[in-house]
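With one protein chain withheld, the remaining protein chains of the complex are depicted in position.
Showing subunit A:
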Amino acid sequence: MAITRRQARALLLTPAGLWYAALLLLPLAVVLIFSFGERSPIGGYAPGFTLEQYANLPSRFAAFRNTLTLAPLGTVAALLIAYPLAYFLALRVDPKWKTLLLVLVIVPFWTSILIRSYAWIFLLGGKGIPALLAQFGLEDIRLLNTPFAVLLGIVYGYLPLMVFPIYVALEKLDKRLLEAAADLGTPPWRSFLQITLPLSMPGVLTGSMLVFILLMGEFLIPSILGGGKVFFIGNAMVDLFLQSRNWAFGSAVAVALVVIMLITVAIYSRLIKRFGASRDDVGLM
């Protein structure tokens, strides 16, 4: 008994379809349904249909504001540090050192981010860097539990995710283009701006997107290095589910976050098109 082409295709798509349904659509549907419900009297979720939770979103304004300022800021800072590093690794370093240096970029990932963030508590706490600064006459500098500490923590934590896509883009760069430019008398800074930078844009965009999306959902680093005072949307959600047990409102906040992400991704794909990146380049991640 032969099966038709159509049936075969349906059959082959089934596993992927089930995967999407079970792991993507179902949880999203639950969150969406919860977001229209209410908090049950002792906490948790009670069925209902109300827009009350969405109307309450402005009460988390500060969390949205912190996330929407520190996430882009962290992404830009990570980019500014990662680009020269990736450039150095891809184009300048002696090939025999390359592997070692690349491994060194990954090494921090071998330890949990939790432990590495705790290490920063000691570095930024009163007996760490501030004590050192006091030696040079800069008294009473507070670093820990400030937005700066959180920014530092997120840049530190996510830097490798920015370095690698840019590195791959620069690594693939056709060096003959640079040689040709040099032969024709183009100064290095111009060939960087006209050749290297545009051709590495797909890597820059991929890295930025990767870091930005993760930062939008971040809650660990703000809670450790921000002392509960620098609050991200992620922290607001953790609180709503685990402390005040308002699952309905927590779901509404989650939906709002997903919507913000979708808008960002839409802008991202526009940018990608504009820089004329091929599908392969986008698929770096």
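To be clear about the criterion, a contact is a pair of C-beta atoms (placed from the backbone, for glycine too) under 8 Å apart; a residue touches a chain by one contact, two chains touch by 3 or more; residues count from 1.
Here is the rule we use: contacts and distances are computed from a predicted model.
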Statement: Expected UniProt protein name for the omitted chain (select from "Deoxyribose-phosphate aldolase", "CcmD family protein", "RagB/SusD family nutrient uptake outer membrane protein" or "Extracellular solute-binding protein") would be "Extracellular solute-binding protein"
Task: Determine which one of A:A181, A:L240 or A:V255 touches the chain that has been left out.
output: A:L240
Query: When the complex is taken as a whole, what residues of subunit A touch the one chain not shown?
result: 39, 41-44, 59-60, 62-63, 121, 125-127, 142, 144-145, 227-229, 231, 235-236, 239-246
